[in-house]
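After the structure tokens below, expect a handful of questions from me.
Note that one protein chain is taken out, while the other chains of the complex remain in position.
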Amino acid sequence: MDVKVTPPSEPFPGTVHPTDGGGILLSTLDDVINWARSNSLWPLVFGTSCCAIEMMSTAAAKYDFSRFGFEVARATPRQADVIIIAGTIVNKMAPVLKRLFDQMPDPKYVIAMGACATSGGPFFYNTYSVVKGADHIIPVDVYVAGCPPRPEALLHALITLQEKIKSGATRDQIRIEMKDNGK
Amino acid sequence: MITFLKQYFTDIYEAIVSLLKGMKLTGYYFTHHKEIITQEYPENRATLNLPERFRGEVVMPHDENNEHACTGCSACELACPNGTIKILNKFEVNAEGKKKKAIDTFVYHLELCTMCNLCIVACPTDAIKMAQTFEHSVFDRSLLTKKLNQPNSKLREGIE
Amino acid sequence: MGSGTLITLMLAAIVFSAGGIAVSKILTKGSTNLQKGQAYECGVPTAGSAWKQFNVGYYLFALIFLIFEVEMVFMFPWAVVAKKVGMLALVEILVFVFILFMGFLYAHKKGALKWM
Amino acid sequence: MENEELIAQVQTRFPEASIVLGNDFPEVSIDSKQLLPVLQTLKTEPSLAFNFLFCETCVDWKTHFTMVYHLESTTHRHNLVIKANLDRVQPEIETACHLYRAAELHEREIFDLFGIIFTNHPHLRRILLTDDWVGYPLRKDYDDPINMIKL
Amino acid sequence: MISLENISASIHQLLSANLSQTAVILIEMSIIALLAITLFALLGLILVFMERKVSAWIQIRLGPNRVGPKGIFQTTADTIKLALKEGFVPDGADKFLYKLAPFVVMIIAMMLLAPIAFAKNFAMWDLNIGVFFITAISSVSVIGILMAGWASNNQYSLLGAMRSGAQIISYEISAGMAILTIIVLTGSLQISEIVNSQSNGWWLFKGHIPAVIAFVIYIIAVTAETNRAPFDMAEAESELTGGFHTEYSGMRFALFFLAEYINIFIVCAVGATLFLGGWMPFHIGAWEGFNHIMDFIPSSVWFLGKTFFLIFVIMWFRWTFPRLRIDQLLNLEWKYLLPISLFNLLFMTLIAIKGWHF
Partner (left out) sequence: MFEQVSANNNGELVINVGPQHPATHGVLHLLITLHGETVTKLEPNLGYIHRSIEKMCESLSYRQFIYTTSRMDYLSSHINNHACALGVEKAMQIEIPERAEYIRVLMSELTRLASHQLWWGAMAMDLGALSPFFYAFREREVINDIMEETCGARLTMNYFVPGGVMYDIHPNFVKRVKDFIVLFKSKIAEYDELVTGNVIFQNRMKNIGIISKEDAISYGCTGPTARGSGVSCDVRKNYPYSIYKNVQFDEVLEYGCDAFSRYQVRIKEMYQSVRIIEQLIDQIPEGEFQAKTKAVIKLPKGEFYTRVETARGELGVYIVSEGGTTPYRIKFRSPGFSNLSALEHMVKGHKIGDLVAIMGVLDLVIPDIDR
């Protein structure tokens, strides 16, 4: 089996670029655009199971993802920027998820939260109705493991997504880069 | 008519009182910023202490000689409810020339793991434990499949 | 200045909105797929179009309140001069409000103010 | 009412049924065609008054199906299990949803997962799975090589 | 002393001295247009940020604080993001009306800014029927919402639009009645005159109980009129997902969003003008020293202070109360607000005619 190992102690994404007011000093238009997009990720109200509760905890006062400008949760995909797939996706739900993702205007991002959305998790084996990972349906930008992940882990995923948007890299670019780094 | 009017105005009065009560409460919180309980996550990373029982991911502790305690007995693999752990064994020849089963690769699928602790309970040699890490976000899910035993690591002496 | 201001403001609003929309048209690239243009209804296909006959109750409601609205417009000129005219203004508005109120009670009794 | 007394009383009413005291509740095995009259009597008889169907399910025994009805009386606080065996080729049983409204969704679920036909059910359609699903997944011989990865 | 009045007057003088009349008008118009757009954008940014901070503090959390110092660039980022988001038209929609609706709402919101007196003798157009103009024009915004809801060809939008139609029309009445009670006192519809009539005290204090009742009714009615919680029937996130703007995205949605906040600003500005004396400083009877200090604060600060206080109150409502049901909302209007405001108006007329007010 081909086993991949994460290099120890990668730099923490949140500290790579200082976010404080950096936007107005940036020179190129692209950077401004990416700065705005990364700091204004409005999530779609989408949760299917346990992870949705942890997502609510993240929204609640103790963890408060509104600090990132994240709190404007929209109930309609037309105004949302990011889907947090919080929970298991089953075969019956898959077309709905695809439809929701399709109906979102560009640019759109996806965070797969928890084991179920990442890979099927506890329902990987011996079940007849669970989709083994949301990336079989829609492209996923950031995966976060855990069952369910702590609120801090979701915030970490969010910061990781922000880094990705700021860098402007596409999914393919990241894949190639990872291959180059031998990861 | 009088009773109707009386009722009418009592209703209004009570309604306004109940509404003002609610506003008083929210107004209290608005003006008392010490009630704010937000923990700022990325900034408080240095001081963030998770309880030692928190189950973040399975790790295999190695000591300074690059030795671990896993004998490759597959008890954790059997205990795991959803195939998170795969143990690949190899046969080592030890000093006396006997063939002995030893661990080759301890594959750990973090993306499948539900942190149920059953493997830790099942392990007879306490070779694995739960770590308190939680920052598992990656761009590619293949990165979540991990090899727990470090390269060239050996079984610690005295563990059967 | 006068009404020119209004036209200016209208133009300003149009320029502002159209400018914003134009910028977003120029700078964004969209994508198309089969489902994007369909109506959003909680993630499942809709049961028919929204453009069908709907309840007449909605119109009734709007009509009744529209009448009140027009009545209120009549009261504006009265209000300006009420203080100068004196008691006569009060009597006049009493009559006016009385008739209005009767109509209101009638509408209420007919159930026109009940939301469907 | 104590279990022994209950068993005796039920036995006198339905002499053809076989009653055993299970691990938790008395279990009455009846013929599947008798289901409705039996439930009717159990519900309306004041000394029994089983008015609460708290669980309804099915077990696939490979040779036959067994419908299991868990009944409780909210007035007397006694419980009873009704079991009825069904043919595996053409499983059919009368619906209980006109006596117990709770049965409606339970029976739709059983139809969905076991493929048991409930006659006179108002809308017997799939409820948990999509309409185009093939097979009845909780049957023991169900196999789905695409969706189901065996450990 | 530098004030907006002096600045505008000197600009006018400067221009008229050098240029022909047509050119002066054209230049002044473009200045106004520019000012209006800037004000519009600025108000939107500030109000959205204020809403987010108010909600955060009420809800014992911090709110946006990572984008820029203390998070003040948060709404800027949001605006840029929304402007750069794909705005598309659903296939089934009535394309023309769908695209027109945000323009209608925006034009109405912009036009309503005209008669408002931002400072002493400073308004874009101090027309002699200012209050009437606001009442009349603001009812048109419902057409924009109905248009948006109907053109989307979405059942949620349609329901939201229907609701907001009924709601805005009906609350217009009690808001109008509340305004009328003050008009009876002032005897004028011109905003500058209404403000001037309060030089010796605000109508809220001068007008006895009827003025207070009218003020409360006004606040309730405008909260409903601007579709704010607890009267946010038209959007009702937990019921109708997005209400009338369910299908709107990107810049068009941003325009609705912006117009909503501008409308709040306008109704609060009108409330401050009618009841709290507009740009008039706060004076207490014979305390000469105190009154003198109050006069030192610029009139625009007074005006904005009062307006933002009212805006805060409306936000406070939103983050405290549950939403009403649509029929309860209409009950509230015709069972409580409308009769009370009618009788209140009569009562106030009596007071005004007898001269019992201060």
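Labels for the chains are A, B, C, D and E, by order of writing; each one numbers its residues from 1.
Just so we're on the same page, contacts are C-beta pairs under 8 Å (C-beta built on N, C-alpha and C of every residue); 3 or more make two chains touch, one makes a residue touch a chain.
Quick caveat: nothing in here was measured; it's all calculated off a predicted structure.
Taking the complete complex into account, the chain left out of view touches A, B, C, D, E.
When the full complex is taken into account, the listed residue touching the unshown chain is B:115, out of B:76, B:115, B:138 or B:155. Among the residues B:55, B:68, B:109 or B:147, only B:55 touches the chain that is left out of the figure. In the full complex, chain D touches the hidden chain at residues 22-25, 27, 51-55, 57, 59-60, 68, 70, 74, 77, 81, 100-102, 104-106, 109, 113, 123, 125-131, 137-138, 150-151.
Hidden from this view is one chain, which touches chain E at 55, 58-61, 155-156, 158-159, 163, 229-230, 232, 236-241, 319-328.
Interface residues of chain A with the unshown chain, by the touch rule above, are 44-50, 52-54, 56-57, 60-62, 75, 87-88, 90, 92-93, 96, 100, 122-123, 125-130, 147-148, 150.
Definition applied: only the chains that are shown with their structure count from here on.
Think of each touching pair as a link: the shortest run of links from chain D to chain E has 2 of them. Listing every chain that touches chain A and chain E alike gives B, C. Note on connectivity: the fewest chain-to-chain touch steps from chain C to chain E number 1.
When every chain is represented by the mean of its C-alpha atoms, the one lying closest to the mean of all protein C-alpha atoms is A.
With centres defined by CA atoms alone, the chain at the far end from chain D is E. If you average the Cα atoms of chain B and of chain E, the two centres end up 49 Å apart.
Chain centres here are Cα means. That of chain B falls 41 Å from that of chain D. Averaged C-alpha coordinates give centres for chain A and chain D that are 45 Å from one another.
Contact with two or more other chains is made by residues 36-38, 40, 82-83 of chain B. Multi-chain contact residues of chain D (touching two or more other chains) are listed as 151. Every pair of chains in contact is given here: A-B, A-C, A-D, A-E, B-E, C-E. Of all residues in chain B, those touching chain E in their complex are 12, 19, 22-23, 25-27, 29-30, 33, 35-38, 40. Across the interface of their complex, chain D is touched by residues 91-92, 124-130, 132 of chain A.
Across the interface of their complex, chain A is touched by residues 128-130, 137, 142, 144, 147-151 of chain D.
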